[in-house]
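The other protein chains are all here in position, but one chain of the complex has been omitted.
Note that the chains take the letters A and B in the order they are written out, and that residue 1 is the start of every chain.
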Amino acid sequence: MNRLKTSPLALTLLAALAALVFSIVITSIVLSISGFNPPSTFQAMVDYGTQPDSLVNIINKGTMYFLAAIAVAIGFRMNLFNIGVDGQYRMAAMLAAALGGAFALPPGLHQIVILLAAMAVGAAWAGIVGVLKVTRGVSEVISSIMLNFIATGIIAYLIQTDRLGYQPEGSDSIGTHPIAESGWIPGIPFPGAREGAEVYGLIVLAVIVGIAFHVVINRTRFGFDLRATGLSASAAVASGVNARRMVVTTMLISGATAGLIGMPELLGTAHSYSLQFPTGLGFLGIGIALLGRNHPVGITFAALLWAFLDESSQILDFNDIPKEIVAITQAAVLLSVVVVYEIVHRLGMRWQQQAVAAELAAGATKKAEVAS
Amino acid sequence: MRRAFKISAVTLTSAMLAFGASACGGKKVESGSGSGGGKKTVKVGLAYDIGGRGDKSFNDAAYAGLEKAKNDLNVDIKDLEAKKDEPEGDKVQRLELLAKSGYNPVVAVGYAYAGALGKVAKNYPNVKFAIVDDASIKADNVTNLVFAEEQGSFLVGAAAALKSKTGHVGFIGGVDTPLIKKFEAGYVAGVKKVKPDAKIEINYISRGTDFSGFADPAKGKTIAEGQYDKGADVVYHAAGLSGVGLFQAAAAKKKYAIGVDSDQYLTADAAAKPLIITSMIKRVDTAVFNFVKQTSDGTVKGGPETFDLKDDGVGYSTSNAAEIDPLKAKLDEFKQQIIDGKITVPSK
Partner (left out) sequence: MSTTTRATERAEQAAPAFELRGITKRFPGVVANRDIDLTVRAGTVHAIVGENGAGKSTLMKTLYGMHKPDEGTIRINGEQVTLNSPSDAIARGVGMVHQHFMLADNLTVLENVVLGAEKLYGIGGRARKKIVELARKFGMRLDPDRLVEDLGVGDRQRVEILKVLYRGAKIIILDEPTAVLVPQEVEELFGNLRELKREGLTVLFISHKLDEVLSISDTITVIRRGTTVQDGIDPAAVNARELAQLMVGSELPVPELRESTVTDRAVLEIRNLTVRDATGRPVVDDVTLTIHAGEILGIAGVEGNGQAELVEAIMGMRAPDSGTVALDGADITGWETRRRRERGVGFIPEDRHRHGLLLESSLWENRVLGHQTRKPNVKGPWIDRAGARRDTERIVRDYDVRTPGIDVSAAALSGGNQQKLIVGREMSGEPKFLIAAHPTRGVDVGAQAAIWDHLRDARAEGLAVLLISADLDELIGMSDTLRVILRGRIVGEADPATVTPEELGSAMTGAQGAADRDREEGR
């Protein structure tokens, strides 16, 4: 936000564009070396990625990526590296799914209970990290990574048929008991898409989360404290921010948001937490938050770009092009965006300093004139 | 400002150059939609689970069947791989892509496709689908290719008991899924048939939703060493890639091991080779080939199709002649008894 403000907007947009072009160039080079035709490859990706079915998938993936990135960005804005978003959302999705599958409630209430449970579990799991940091000085990076592993273990332990697990007859998949229909959230039909391909109903929630994030961070006292801590922890403390409480609170909020990551899929299509439930979204969120500069609008574009690349990579496989090419594109985007934004930031600073210097010089001449 | 502009102008230009340079060569790429249907040839699609081609086991076996179909039945084939940690939507999309592009039949390898296939099969009633290792999806146009792993495991269990000097053998499962439990059940029954008082070590590498047990050779090795140290002298694994660890332990301890899925004697390291008595063979290739053949014949049926000892859908390998030949007579006798129904092998 600050950076956006301190550098001309056009420059920032140009930077994002430059990063994208750069990554396309890199990808083209890799494709050419591997003996594929870059323009037709990109054309195929775009053609495939803009089909209605693909768009539904892109929006749905993007929704989850967006939530993951916001969860990460909350921590990033105060220099808190919540690498544990992954474990937090998996724990949250699993326990919320188990709770939602355990009994049926009237529609409306059922969903709310599941969502609140997910947020509570995510917050609790992240809260451990915060408490460890402020009471024992454990780096949040280390503890949250460890908690990711512990979450994997706990989930595996709990999803056994004699505990929370449920195994459909004749299937080797295992998961929680399916949530009754009263707890589902219907999808939103998408024009032109095949039957059954619908946009997650919870995309609405993602939009709300994005707006809330922006408002809280930029317009509230709490958000100010959070940003101040991120920009300079020592200055924030001197200004009266209670650093410890800030760490715990931020981890709780980040974790609660992380708890929502799996909800669109859980309540929209999966209806149970099983082996097929997507994992690793927390780590994707880190990259997307970076790409989106921790800003909700930036993150929206970054999440959709990521989802588009993921989705359109399917067509590469279909044409016998290794879809790992897309991973190269994604990495190139991330890398160049970091570099380009830094350049833009410096240019912006320079521009400002020049403006200030000009102001001072003008002031000095004015004084001199008055004196003479 | 101006500098940044210059930079991006430079990148753009070089992008164009790269485009221009590459426009001369390189394969053209299709976008997938509507490119099917033109020719009359049968096109067979196959979607892998994580791991894909080159796993020297399950997925490779499926590909072998597909390739055989291509050669023997003169069909076009297309195989698509899955990504790690992908959501179900991707699997749906993959099956859709194949069905939509005119691939019929379509084979989904692995039970991870169950949910996705359930959705896609409904939308393409005229496409014949098959799913390997899953019996939970029931539809007229879905054939469930399942195996009597317990029967094959019974035979290698008998082999282990016959080979064991200590009367003490072991089993390592990758993850405690029902599928792997079938291997265990058959194996235990086979061992007990030969040596009713034999001791059997049973360990699983991971549990529940933690699937790392299928891809953790280090843990596989540790567990195998533990079993050997306790006195077991033959260990059977059903643990995917983790089985590599078993073979390493066997080579180090000079004890016997038994492979799984495909004939692992052929692909193991030289040090472990002579110690791999046999492997429990699961003919995914046969299943895939048969399914493709039946669809082209028009004889394909929906619902479960079980591959067992009777039709050589499962079995044991004999490439390590030095070790297995002395046991063959006895094992084949058991095999006949199972086929005849004189021995009923438990699957749980």
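Note that a contact is a pair of C-beta atoms (placed from the backbone, for glycine too) under 8 Å apart; a residue touches a chain by one contact, two chains touch by 3 or more.
Everything numeric in this text was worked out from a predicted model, so none of it was measured.
Taking every chain of the complex into account, the chain not shown here touches A. For the options A:Asn79, A:Ser182 or A:Asn242, the residue in contact with the chain missing from this view is A:Asn242. Only one of A:Ile208, A:Val297 or A:Val356 touches the absent chain when the whole complex is considered: A:Val356.
Think of the hidden chain as still there; on subunit A it touches residues 2-3, 5-6, 218-225, 227-228, 231-232, 234-242, 349-350, 352-360, 363.
Note that only the chains that are shown with their structure count from here on.
Of all residues in subunit A, only 8, 10-11, 14-15, 17-18, 21-22, 24-25, 28-29, 31-32, 35-41, 43-44, 47-48, 51, 53-54, 57, 60-61, 64, 152-153, 155-160, 165, 167-175, 194-196, 265, 269-270, 274-281, 310-311, 313-319, 321, 323, 343-344, 347, 351 touch subunit B in the complex they form. Residues of subunit B touching subunit A in their complex: 1, 3-5, 7-8, 11-12, 14-15, 18-19, 21-23, 25-33, 78, 80-81, 83-91, 93-94, 96-97, 101, 111-112, 114-115, 119, 122-123, 133-136, 144, 176-179, 206-212, 304.
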